[in-house]
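Only one structure is covered here, and it is reproduced in the block below.
In this view, the complex is presented without one of its protein chains, the others remaining in place.
Chain nomenclature is as follows: A, B and C, assigned in order of appearance, with residue numbering initiated at 1 for each chain independently.
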Amino acid sequence: MSEPVMRSPLHSFGLASQARQIDDSCGVWANEIPYLGYISLRGDGRDQTFVTAASNALGVPLPLQSCTLSSSNDLKVLWLSPDEWMIVAAPGQANALRSCLQQALAGVRSQVVDNSGGYTKIFLGGSKALDVLRHVSVYDFESLQPNRVVGTTFGKSSAYVFRQGDGYRLIVRRSFADYIWRYLARAATPYGFGIANAAPG
Amino acid sequence: MTSFRVRRPGARIDFEKPLSFSFDGQPYSGFAGDTLASALLANGVRMLARSFKYGRPRGIVGSGPEEPNALMQIETGAHTIPNLKATQVELYDGLTARRTTGYPTLEFDLKSIGGVFARFMPAGFYYKTFQNQKLWPKFEHIIRQAAGYGSAPAEPDPETYDHSHRHAQVLVVGGGASGLLAALAAGRAGLKVVLLDEQKECGGWLLSSPYSIIGGKAADAWLKIVIGELQSMPNVEVLTRTSAFALHDMNLVLAVEQLQDHLPLAERAVNRPRQRLHRIRAESVVLATGAIERPLVFGNNDVPGIMTASALTTYLNRYGVAVGKRVLLHTSNDHVYQGACDLIRAGCEVVLADARARVNPAWEKRARAAGVDLRLGYGISFARGGREVNGAQLVKLDAGQNVVTGTGPSIDCDALGSSGGLSPTVHLYCHDGGRPHWDEEKLAFVVPATGRAKSRIYCVGAVTGEFGLQQALEQTQRTIGDLLASLGKPTDTTSAVDVRTDEPQTVPPRRIFRIPDGKREGHGKKAFVDFQNDVSAADIHLAVRENYRSIEHIKRYTALGFGTDQGKLSNVNGFAIAADARGVSIPEVGTTTYRPAYSPVTFGTLAGLHADETFEPRRYSAMHACHVARGAEFEPVGQWLRPWYFPLPGEDMHAAVRRECLAARRGVGIMDASTLGKIDLRGKDVREFLGRVYANDWAKLAPGKCRYGLMLDENGMVMDDGVTACITDDHFVMTTTTGGAARVLSWLEKWHQTEWPDLDVYMTSVTDHWATAAIVGPKSREVLAKVCAGIDLSSSAFKFMDWREGTVAGIPARVFRISFSGELAFEVNVDANYGHYVWEALMDAGGEFGITPYGTETMHVLRAEKGFIIVGQDTDGSMTPLDLDMAWAVSMKKPFSFIGKRSFARSDTAGPNRKQLVGLLTEDPEIVLAEGAQIIERADTAPPVPMLGHVTSSYYSPELKRSIALAVVRDGINRRSEEGRKAGRNVLYAHAGGKAHKVRLVSPVFVDPKGERQNV
Amino acid sequence: MRKDYSSWSLFTKGLRHNEGWDPAWRSAEPKPSYDVVIVGAGGHGLATAYYLAKEHGLRNVAVIEKGYLGGGNTARNTTIVRSNYLWDEAALLYEHALKLWEGLTEDLNFNVMFSQRGVFNLGHTLQDMRDIERRVNANNLNGIDALVLDAAEVKRRIPILNTAKTARYPVLGASFQPRGGIARHDAVAWGFARAASKYGVDIIENCEVIGMDIANGRIVGLETTRGPIRSERVGCVASGHSSVLAKMAGIRMPIESHPLQAFVSESMKPVLDTVVMSNAVHGYASQSDKGELVIGAGIDHYTSYTQRGSPHIIEHTAAAIIELFPMFSRVRMNRQWGGIVDTTPDACPIISKTKIKGLYFNCGWGTGGFKATPGSGNVFAHTIAKDDPHPLNRAFDLARFSTGHLIDEHGAAGVAH
Partner (left out) sequence: MFVFFCPHCGENREEEEFGYGGEAFIPRPSAPETLDDDAWGDYLFMRKNPKGWHWEMWSHNTGCRKFFVVKRNTATNAIAGSWTLSDGRKAYDAEGGAT
């Protein structure tokens, strides 16, 4: 039997082979950042025991303010609701992180679920990235501050979006990824749409 | 052909850039900057349409979106566009336009024959005739052929569209003088401003009025300075060619931007959208939408060459086209005087008939000085001319009453412009419930200058009835000052602009709409109110006479304002004439309701990117590529695309399904079950929660075990079903139907959040995380054994309805021993990133056993053979678990009254003779009943036939080598019981497509009734 | 009834400059009392009054209306007429209506332009096709014309329809009711108003009900903005405002009032000569005699009495129409609007007596009201005149929401419009 091979949600687009260095030739650049770890964490943000245990396990404070995120080198913790967070971890880290959280939260009203197969991340950059977001979503991205994350519409689907560096990161559900990518490509094509290589995590 | 070009500095025509175009196959030339209308006029084309009802010759009346007549078919083939107004089509080289009316030709229109009999075709005549229902289709066919303007394309659209969602602090609609000033002030205050203008450049009426002076500067220079400053501000965005067509609640303005239509076909960028829908959410909206001049209503006022006076002026000043040499102007107000002077300056002779006996002395002086032949106190009784105007008969008007006191001169002319006053463009203000009010002095429906401060809608300029330039600008300064003050911004940014003009103070217009001709309405020459729908003043009087008195009735009876111009020229005249006919005031008549779209917008723009492959989301499983590679046919299920069957070369569906079924029953099959909804539930109260939302009991389900559950709505009807596994005592994983996943999660959240927040339960969707392959058949264990580690697969260690954790092909997996086929079966769940890999690994492992992938069709056959229901196919929202003969899945003993339970006890739900699920066998085993066949008592199908139920599922069973079906039948369970059989009540007929087949009611479990196979 | 409207009358009156036309109906001042008062002068209310007068001899009848007659949903619908409903109760009621439609122009001496150009209900999934088969078979057994067409046949009959297999919602087939079609919506209200008025029915516009006088469990009169009106029989036919009226009588209704939007294109040459409906993509279309495409949208989910809905619903519908008819992408929407539809939990109407003696309700038509107009009025008139439901509306009583005997026309029935 061959070695196990992962296939990301956008595998069928063959993005890796089209990727190139970002330059001025396109107004919009994007690519999939595959195989990250995704942990869904549920618990009561007003429960100090839960917050402390989770923060300690994660090594970063659990963001308690709505629509904010906190991050360390390895992971990002996105506030999704007063009792829900998404933890985005480096590839291969999800399992360990899940165990660690579950141990820390033993006996605390909470839920820790590995959802790594269920999501993927899309890098969106370029001088016209904001214009593209205006095409695909109803949210006012112009006022989206760094360190904030929003769950909003993407076409007739949805995405979690935050800023990182010069661009944006979108976290989308696996089964919708095909639709979302096609939609994104259609919206971006008028500006010149390039597949970026070495998309920064 | 008496029109001529006027070369005047400041005109928006580039005489260095000639363009060629065609109209109705005739070549013409124009210049860059022309609209199709201005170019046609410059070429002397007067008649370019025939009227809707009477086939009367028609020409251009307006210069913008108000144009009722000049509806054009632009371009041909896939790029063709019907019904564009020539006044809004920017000319480009090579443009092709065709008329949309006039059959067989413009010169001779068949409908003009009908026009001879116009008196027998008054408003609403068709309600009074053609009353034979049998003959009506023939009449209707003729009516339909005669109706309609342009033609829809015959091909799909080669161009694309998109949406842009914007958020502004201040949205200014209209880039005329007031709008520009408003945007400038808001921009200088540092606010995020968007300014929209429907034309290709800002300026509004100033573009038609080059001799206006603002703050000592000529209009042109003033515009350059203001627009230049706006464009230099990073916080201000100016969108031209962008028409705001709707204002929805909470200041959501929709506007369509034209990105390509002004370019020659060859120059249009393939990747660029043709049009863009801007959905702009604004904290404050400033409506600077201006006003549109309405014509006066007089006899034969529809002859080509008769326009609004402002259109004449616009063609002259902005487009460099003098429409005629001898121009007759007719007015009731001051607005035409500057235009009259401009026409003289261009070399025209001008007669100006003012309905007022005494006019504004300042204007009178200027006009006379310029050489205008002023006739005061006169009205036009009727115009002369057929295909173009050649004169008009004047009448002397009483100074007070709108009656004729004597005859007047007959004036020759080759162009005629009239002005009945300005009608503010109040449409957007009214879309979200705002109402305009009638200003008797200004003779206009206006909106308040204060707008609707609570909604943060402000109005400036002509839309408020401030028709004078200086007054409008001063009012804009005050209003924007208020707006800025409300935001705590300095208000001096507007007052810094000098807005003094040299315009004389205007004096009130005369209250006249319909120029009297000395005859009773309906006896004189036709005087049109709505050109596009051929609605005359007499039609409105007739409607009122017939008691269609509400303005909405008048509109609907006569079609007033129903055209593609939405009554921009006609409505106020119509309201006024209706008021006269009813003998009431105009405010008592009121207005019709203003509805979007202010100007028409393409379906493509509305759809944006929601077209073609991105019309709606389509979801794929992680194993999709595996199925494509194996040649699967697919079936849409909810948002998903699932493999339907996997035909081998030469196989049809029947053959493929037969092969797949037998593989699963005799050997081993494999199916992608990833699309089922999966919800992870955690918390110490999950059991209790499950007990409330499912009909059955969950108190004793042990870790490592699974159970099937029926989920009911509160009405007691089955809404979803699925298997839930107990992972640990406080951790469960629920599966739902493919189509029901999102609904179920939302349903569970709603109950938890609203009714039972104290229950310790968290729910998270893991549908997308897990990829699931079901391995099905007697050999499934052997296949799995080859790749599975960490699980004892023996039947004693891993029983039916158990689940275990281990690895499959080296990947951590949850394996469920559950079965939707009645066979030994395992469902392998892995991280979806490995879904593709694990599917292929299972295929490899199953190779030696002939593992056969199968799709939804085979799944349906297998489950039907076992009598397993599909929610939504065998149920329709009216079936209780008891109706499904599934009492075993209901626990009436649970302490909590689970959702839906109480409804069972209602008299009808608990009553006899309900439709119940049964199996059906046809007398002829080869006949596969139609799904949807109706169950009836006797073979006689002459209606009406009482129906007892219907076939919900029907297949040919390869296992049984005969057809089988499931059905819901009244009292079906009794009918198929021993007693029912004895009474012969179990034999019925299934009727479909006119044929009735004898059927026998049996148990719905056709294969392995004892359920032994799944336990091996 | 004298047939005042004819080609001959058009000719003779035309000769005299059309001055001789009588008012189509008489606008009446409210009298102190009536035998029956109908609240709501939409198509249903006016039809009720007409049939009360014509079939039950009740002429001392008033129809009172808060706005102008025919100004509610009668004026705002997409004019589709069909009877191919699933369940016997609904199908027979709508078929009763359809039969009346077929003679309505002659009966009313008013051309309501009932155009039987056929109605297609498209199927896009296998389940859609099962439901279509089920419904068509049921229709046939109820004596209602209906047939199942496969995709090729649908394409043959509607060549401009996109039947590509690759479509997001591929067309797998359709049901077709040849006798279905469209009618001129305003004309229905005007025609009934005129015919009722000729029988002596008082039509009173701008008269809003502001209270109900109820004594000892029976209705005795109404308070209106034009004064009190006595009547011991009151039929409420107020569609979206039914809950408001019911509240005055202290009755709770299983009704929610939602925006339902529609739009028309600019007028074009004939391109679509039938009615096409699709529940899966949420859109339906026909082309009016004037040449406008008349397009209906899906319902807005929230309740509202504003006659305005959310624009994204219209945008979705435009997208759906392009999905069905790609060639309409470049066609333009001319005007959009909204109505207030009164929906019930089982998508079936309520035509019922109430716990208040003499007070009757006819409401809850959801998206199906227009097509039922003559039938609804006919059976409601019977219900009021006899104080007992007509056999065709017996099942549509309020009691079903207690007994559980719902007539669920959701989903399978192709209810939407």
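Going forward, a residue touches a chain if its C-beta (ideal position, glycine included) is under 8 Å from a C-beta of that chain, and two chains touch if they have at least 3 such contacts.
As the structure is a computational prediction, the values presented were derived from the model and not from experiment.
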Of the chains you can see, which ones touch the chain that is left out?
A, B, C
Which residue from B:S212, B:S381 or B:N715 sits in contact with the chain not drawn here?
B:N715
Residue in contact with the excluded chain [from C:T48, C:S257, C:S288 or C:T317]
C:S257
Residue of B:L135, B:M250 or B:L960 in touch with the missing chain, whole complex considered:
B:M250
Out of C:G235, C:P311 or C:P389, which residue would touch the omitted chain in the full complex?
C:P311
Of the listed residues B:Q231, B:T728 or B:S746, which contacts the missing chain in the full complex?
B:S746
Where chain A meets the left-out chain, the residues are 66-67, 80-82, 84, 138-139, 150-153, 158
In chain B, positions touching the absent partner:
165, 248-250, 252, 281, 432-433, 714-715, 746, 749-750, 753-755, 757, 897, 901-903, 905-907
Since one chain isn't shown, list which residues of chain C touch it in the complete complex.
241, 243-244, 247, 252-257, 301-306, 308-312, 345, 401-404
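Here, only the chains that are shown with their structure count from here on.
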So what's the Cα centroid distance for chain B and chain C, whole Å?
22
Please tell me the distance, in whole Å, between the geometric centres of chain A and chain B computed from their C-alpha atoms.
33
Using mean C-alpha positions as chain centres, tell me how far chain A is from chain C in Å, no decimals.
49
By the touch definition above, chain A meets two or more other chains at residues none
Per the touch rule above, chain C residues touching chain B in the complex are 5-7, 9-11, 14-15, 17-19, 21-27, 67-71, 75, 88, 102-103, 105-106, 109-111, 113-116, 124-127, 129-138, 140-144, 148, 160, 168-170, 184, 186-187, 190-191, 205, 265-271, 273, 289-291, 306, 308, 310-311, 314-316, 318-319, 321-323, 326-337, 345, 400, 402-406, 408, 410-412
Along chain A, where are the residues that touch chain B in the complex?
1, 4-9, 11-12, 34-35, 40, 42-43, 83-84, 109-119, 131, 134-140, 142-143, 155-157, 173-176, 178-179, 182-183, 186-187, 189-190
Please give the residue numbers of chain B that touch chain A in the complex, ascending.
160, 162-167, 192, 269, 271-273, 279, 281, 608-610, 613-614, 616-622, 624-625, 640, 675, 680, 682-684, 760, 762, 764-771, 787, 809-811, 830-837, 841, 844
